[in-house]
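For this depiction, one protein chain was excluded, whereas all remaining protein chains were kept in their positions.
Per-chain residue numbering starts at 1, and chain names A and B are given in the order in which the chains are listed.
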Amino acid sequence: MSKEWPLWEIFIRGQHGLSHRHVGSLHAPDAEMAIKNARDVYTRRNEGQSIWVVEAKHISASNPSDKGPMYEPSESKVYRHPTFFDIPEDVGAM
Amino acid sequence: MSALFEFCLRMGDNTLVLGHRVSEWCGHAPVLEEDIALANTALDLIGQTQLWLGLAAEVQGEGKSADDLAFLRDAWDFRNALLCELPNGDFGQTLMRQYLFDEWHCMMLNALRSSTEKRVSDIADKAIKEASYHLERSRDTVIGLGDGTTESHARMQAALDYLYPYVGELFVADGHDEAATKAGIAPDLASLRDGYDAALSATMAAAMLTIPDDKFAHKGGRTGRMHTEHLGHMLTQMQWLQRAYPGASW
Partner (left out) sequence: MYAQMVKSTGEGVKSRDEMSPEEAAFQDRIDQDIKIEPKDWMPEGYRKTLIRQIGQHAHSEIVGQLPEGNWITRAPTLERKAILLAKVQDEAGHGLYLYCAAETLGVSRDELTEDLLSGRMKYSSIFNYPTLNWADMGAVGWLVDGAAIMNQVPLQRTSFGPYSRAMIRICKEESFHQRQGYDIMMKMAQGTEAQKKMAQDALNRTWYPALMMFGPSDKDSVHSAQSLAWKIKIDTNDELRQRFVDQTVPQAEYLGLTIPDENLKWNDEKGGYDFSQPDWEEFFDVVRGNGPCNVDRLAARNKAWDDGAWVRDGLLAHAEKRAARKTAAE
């Protein structure tokens, strides 16, 4: 078996100006081909405006067992979420 | 027949025949990502065919459709360049054929954007976006394989040697082409040659490939005078259902 093309993670910013979102992965010999392949594989239905590719081995991930310490602090800061605040209906949309 | 009709056939038959060839790869490409990319190219070319042959049928004014033109003409009525009908060969030959065509196609479509015939410039405006991407991809692949392993280099050189004699036809004008140029519909074909040669040289240098010295050019496809034997076999497949069950609606 000859050597496999590296695996790339693909991030695409859709048409609505949102952040790049992980859409999936693919194989490619290098970053440029990964971008081209991403265009062909992941934007067949006009989904994308901008493509990022990252070789999968360069992604560091948090450990699931750290879930407590990593995320608990933010869970207690409920005031960061807009629904925390009761705004009278008379004020209108906010 | 009018210069515009003939011109549309030449554009539409190129994309029809080449699109058909590329579609033959579906399910058989060297790697999934390439399989998907080739299908996109074929889909674009088939889409462009619908536009060109649709316009041809409209200009012809005999109540025919793009499908009638695609499926009910015999080989001598096809006006594609011979390059487009040559068999796929290996993946390298397919991508080399694609590159040699794409480079010409982009120059042609770019020139057509300023055609005096609005229906032509409209099609060119749409098609150029697709063709530019095809070119980017086929050029990179030709360079990658040319400057890859010893084997891939040898295969790409063989593909170039086989296909290069079919390049010249793309730039040889006949009476119909001259009429189209005169009417402002299409550019003078010969005027595209220098730009093409420069682009080709740059790509082949990057791909470590040698362009053959011999400038001999096979021709006869665009005029319909003499196609290769390959076209007939393609048409027997492509047109079989329409021919075997005339008048049916699909």
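The rule is short, and it goes like this: a residue touches a chain if its C-beta (ideal position, glycine included) is under 8 Å from a C-beta of that chain, and two chains touch if they have at least 3 such contacts.
Remember, it's a predicted structure, so these values are computed and weren't measured experimentally.
Trainee: Check the options B:47, B:165 or B:232 and report the residue that touches the missing chain.
Mentor: Per the contact definition at the top, the residue touching the missing chain is B:47.
Trainee: Sort through B:143, B:204 or B:231 and give me the one touching the missing partner chain.
Mentor: Hidden-chain contact among the options goes to B:143.
Trainee: Of the residues B:20, B:79 or B:134, I need the one that contacts the missing chain.
Mentor: Missing-chain contact among the listed residues: B:20.
Trainee: Touching the absent chain: which residues on subunit A qualify?
Mentor: Interface with the chain not displayed, on the subunit A side: 1-5, 7, 23-27, 29-30, 33, 41, 44-45, 61, 63-64.
Trainee: Mind listing the subunit B residues that contact the chain we can't see here?
Mentor: 16, 20, 23-24, 26-36, 39-40, 42-43, 46-47, 49-50, 53, 66-67, 70-71, 90-92, 141, 143-145, 147-149, 151-153, 155, 234, 237-238, 240-242, 245, 247-250
The rule we apply is simple: only the chains that are shown with their structure count from here on.
Trainee: Rounded to a whole Å, what is the gap between the Cα centroids of subunit A and subunit B?
Mentor: Roughly 39 Å separates the two chain centres.
Trainee: Can you tell me which positions in subunit B touch subunit A when the two form their complex?
Mentor: Counting only subunit B, the residues touching subunit A are 31-33, 36-37, 40, 133, 136-137, 140, 144.
Trainee: Quick one: which bits of subunit A touch subunit B in the complex? Just the residue numbers, please.
Mentor: 5, 26-29, 32-33, 36-37, 39-41, 44
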